[in-house]
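Structure first, then comments.
Every protein chain but one is kept in place in this view of the complex.
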Amino acid sequence: MSDSFDDLRDLYQEVILDHGRHPRHGTRLAAFDATAKGDNPMCGDRVQVWLAYGPGETIAQAGFEARGCAISVASADLMAETVAGRSKTDARALFAAFREMARTGTCPACEASLSEPLDRLAPLSGVHEYPSRVKCATLPWHALIAALDGADKEASSE
Amino acid sequence: MSDSFDDLRDLYQEVILDHGRHPRHGTRLAAFDATAKGDNPMCGDRVQVWLAYGPGETIAQAGFEARGCAISVASADLMAETVAGRSKTDARALFAAFREMARTGTCPACEASLSEPLDRLAPLSGVHEYPSRVKCATLPWHALIAALDGADKEASSE
Amino acid sequence: MNVIAKPAALDVAAIRAQFPILSQTVRGKPLVFLDSAASAQKPRAVIDAMRIAMETQYANVHRGLHWMSERTTEAYEAARDAVAALMNAGDRSEIVLTRNVTESLNLMAHSYGSLLKPGQAVLISGMEHHSNIVPWQMLRDRAGIELRVCPITDAGELDMDAFETLLADGKVGLVSITHMSNVLGTVTPAERIVQVAHAHGAKVLFDGAQAVVHRAIDVQALDCDFYAWTGHKLYGPTGIGVLYGKRDLLERMPPFLGGGDMISSVSYERSTWAAVPHKFEAGTPPILEGIGLKAAIDWVQAIGYDAIAAHERSLVDHALARLSAIEGVHIVGRAQDRGGVVSFSLDRAHAHDVATLLDRQGIAVRAGHHCAEPLMGRFNLDSTARASFGVYTTLGEIDALADGLDRVRTFFK
Partner (left out) sequence: MNVIAKPAALDVAAIRAQFPILSQTVRGKPLVFLDSAASAQKPRAVIDAMRIAMETQYANVHRGLHWMSERTTEAYEAARDAVAALMNAGDRSEIVLTRNVTESLNLMAHSYGSLLKPGQAVLISGMEHHSNIVPWQMLRDRAGIELRVCPITDAGELDMDAFETLLADGKVGLVSITHMSNVLGTVTPAERIVQVAHAHGAKVLFDGAQAVVHRAIDVQALDCDFYAWTGHKLYGPTGIGVLYGKRDLLERMPPFLGGGDMISSVSYERSTWAAVPHKFEAGTPPILEGIGLKAAIDWVQAIGYDAIAAHERSLVDHALARLSAIEGVHIVGRAQDRGGVVSFSLDRAHAHDVATLLDRQGIAVRAGHHCAEPLMGRFNLDSTARASFGVYTTLGEIDALADGLDRVRTFFK
């Protein structure tokens, strides 16, 4: 058996392990404008996202609490990092692009304007080889969108 | 295609065709001591048997009405012919032997005392090659036994 | 006997070569299988798909995080996509996979039935299969829902005037009706049924067990609310059925069976349900059967319903012509619009005897009440013999049936 972990790293890149273990945004916001929960019934992962809005149609800050695997925690943390300071419209576009990337590994049709934030999310693109884990990566985003929509129902990653 | 009917005759021997077409006992008895119905839910065959008892524990006469195929009508008719004048015990033993013969084609363990009446029923033994038709042949016997038992529930050929 | 097809729109010989069973002999005679309406034979593509899954790619689905489970989940869920495409459903979530059409109909009677109120009615027709009668009787007896039966004409068609009259008081909540009779071959006027039912506030469920074998079904064009069918008649395996339902209706319906896979969360106090269609799919699904059904659908689509329908029309025309020409043969059902099923009786012999004597010649037909006792009663019959056709059926096989019937008739003198 190989001693290096190369074979395990295609999905679990260092940045994922790091954000999974030490999320920077893994707390509930003291003051927030929107919140929503996400729930993956098939595996039991749960996440709640809080948003504080800024001037214009922007997201000033995002925080979350997650009960789940390294992928879902890292994804939530990278998401919170990425959407902070962006417009709500951008956040939605980013979700669409990220979902495409998580499912297929790339996003050829993605807008050039999103390339910088998408790069930050790129370490998660390895999930596309593990279809059952795609939901782990997208679950926080579903909760984010639900919060933006002001939905009072729980989001599901299906 | 062959012009002779040899291939069709293994089941439908002349005696079956004859009794199927012209049953001798295919009528309700005007005076009877017992009656019962038989019903094959899978194919819709129905039969009713009437018995008049004689002195001792004997069956003096049997009659039937049947709605069904040539096999079931012929079997009912041969049965009525065969049990008339026999003891109830013989009739039950005959049923057991006949059932064995219908299922397997022979009845090696059958009592020698039954060999004469069984010979009369032998033309029906061809049904053993047509498992779904075995019930057609045994249905009237189930009704007979139900009548002997004085059962008020319908007999089924299952 | 000549089993070489006169090719219709499709190459029957090439199709037959894909069915290993069709080269079997029965009682020393070449098999002439005219019982496809009971269950169709399986092409090599279906047999192989199931075998290969078991040999190379199998695990339980939906909750597995490992490769085998993920691949098997994909293969199984591809069946849902194939069904959705076959029926032109608006969304794959509108496809519930069941055990057979009987379960689909029972699911409807329990789940949709529980939304009906006493005083409301369910309307069926006089030519239903028991599977589309008994579940509604049980609902009637359980919940006080009235059961109405639309009569059929002597030709074996739905009496559309009576249909409209039975809907007139607005009490009918659901029309559950066959799209094609398994006894008469009648294809019912689905578009009109939907229009009239909707005009009177009733939803429509079709029992498409037979129809889907012979016709392209477009649930959006039909605008029906529900449509159910069964895999084994469409050249697929046993153990899998389909219920299509409009999404908003499925969402309003309570689940039917409880268990694994259909939940969102479970506590002893309260459980919540997964999203449709999973809400209706409790327990380990028919995984291998889904894989087999997908292969069957792909195979049918490759032939194409146009070719299938054309072939079938030539078979039915030929069968009606040949059988009508035999003295003493009485054909039951003379609908204008009909599929590949022909029921008949013979004056001299009971249907069971006919079936056995044909079987002796290698020809498989069904005889009995065909799970449609009330329909038999409508025509004053206890049973009929029934020949039914598949894509692999040849005109030569119909000739064999006609010749065989001639022999039977002569035999019974």
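By letter and in written order, the chains are A, B and C; residue numbering begins at 1 in each of them.
Here, a contact is a pair of C-beta atoms (placed from the backbone, for glycine too) under 8 Å apart; a residue touches a chain by one contact, two chains touch by 3 or more.
This is a predicted model, so every value here is computed, not measured.
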{"item": "Sole contact to the chain not displayed, among A:17, A:52, A:96 or A:110", "value": "A:17"}
{"item": "Option touching the unshown chain, where C:149, C:162, C:249 or C:381 are the choices", "value": "C:149"}
{"item": "Contact with the hidden chain (one of C:130, C:247 or C:330)", "value": "C:130"}
{"item": "Candidate in contact with the missing chain, chosen from C:144, C:170, C:259 or C:304", "value": "C:259"}
{"item": "Sites on chain B contacted by the missing partner chain, in the whole complex", "value": "39, 41-43, 130-133, 156, 158"}
{"item": "Contacts of chain C with the absent chain, listed as residue ranges", "value": "20-21, 24, 26-27, 31, 33, 35, 38-39, 41-42, 46-47, 50-51, 54-60, 63-69, 99-103, 105-106, 109, 129-131, 133-135, 137-138, 147, 149, 230, 232, 237-240, 255, 257-263, 265-268, 270-271, 282-289, 352, 355-356, 358-359, 363-368, 371, 373-374, 377"}
{"item": "Missing-partner contacts on chain A, residue numbers", "value": "1, 5, 7-8, 10-12, 17, 20, 42-45, 67-71, 130, 133, 136"}
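Basically, only the chains that are shown with their structure count from here on.
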{"item": "Chains linked by the largest number of contacting C-beta pairs", "value": "B-C"}
{"item": "Distance from the mean Cα position of chain C to that of chain B, given in whole angstrom", "value": "37"}
{"item": "Distance from the mean Cα position of chain C to that of chain A, given in whole angstrom", "value": "45"}
{"item": "Per-residue multi-chain contacts in chain B, two or more chains", "value": "none"}
{"item": "Per-residue overlap in chain C, given as positions that touch at least 2 other chains", "value": "none"}
